[in-house]
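Every protein chain of the complex appears in place save one, which is left out.
Then we have subunit A:
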């Protein structure tokens, strides 16, 4: 009799558990270190904010590893509810229609008001389809900006260069005389190719930068302005204005932190990390320079970083949970917290206004640079690019740029190779889409 009582109590409690259980969803991301802690903070905030859903963030390694893990899991039917995909992987995941539920559809299906114009202009269309429907929710959005050592520029008697012509003739020689290497950068394909295109208002690929489909998309990098930029880099290298410390991000950031390099091109998302360090000098940031010889009307840049995608094949309850999480994530308070802690730009105008009203930019003017740059004039060339196998295209660029900067190849040969190999990869990607 006692046994029956116990087992029926157990059965009852199990029943209760299923009836009142919170819907659990998972979120795979590639944010390590301090960024990962802020991610966990957001998840805890969401879990505490309501009783219906629980989200569990899981760190899956680098961006590339996160994407690969997500793809493998999808093929095995074990995909997470939300997956973070970085800019270079966007084409892969967006092309696989059916792998994800477009966030715009997800939010609308769950009764959340969605207006794409709530999002700041540089962020809106990078992860959208050709018709402007948002597929991935921009999460950690950044843009390459120019950081500089305030004391170094003062010592050299110069101001941050607005154009590359100014850098070449005024800034760099003065910094060299003051004992600095004028410039370093941390990501050649991202900063000096992709955003070179948007900043200087140049098309990056055919088919409307690739948005109109993978079939027949070709890259447009073998052009004079870009080749001239890399020729200039080699000349600056010889003149002692520029140094390249390899393909790794950190190897190029360290000399700036150590005060050897006066100007460093990094991510607006680097702001949080830099301001936590005891650098021994003041730093500030401003827009990417442009070539006056190429355009006199420079434009906004692309967003880098990554977006969150809702994976398909999930129950309505879980999709409702994902939708509720996205709603929470895009609230001004959470966006401002994320922006303040990490330096990534807030994705909505409301969050940006909240940060402004709170005096964040009076305290840290450099923190506003990324969002201001993303809000400059837009054009057809600035909304984004969509190219398959783009991770490998970046690898090809990194390889050839490394060869240029170590004197193993010429600028012309390198760009011929990049164009040929990239177009081959794009054609191969188009074949995977049949």
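Criterion: contacts are C-beta pairs under 8 Å (C-beta built on N, C-alpha and C of every residue); 3 or more make two chains touch, one makes a residue touch a chain; residues count from 1.
By our rule, contacts and distances are computed from a predicted model.
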item: Which of "Acetolactate synthase", "3-isopropylmalate dehydratase large subunit", "sn-glycerol-3-phosphate transport system permease protein UgpA" or "Cytochrome c oxidase subunit 1" matches, in UniProt, the chain that is not displayed; value: "sn-glycerol-3-phosphate transport system permease protein UgpA"
item: Candidate in contact with the missing chain, chosen from A:258, A:282 or A:358; value: A:258
item: Listed residues A:32, A:132, A:216 or A:246, member touching the removed chain; value: A:246
item: Residue in contact with the excluded chain [from A:74, A:204 or A:352]; value: A:74
item: Residue ranges of subunit A at the interface with the undisplayed chain; value: 62, 64-65, 67-68, 71, 74-75, 92-93, 95-99, 244-248, 251, 254-255, 258, 389, 391-392, 395, 398-403, 405-406, 408, 421, 424-425, 428, 431-434
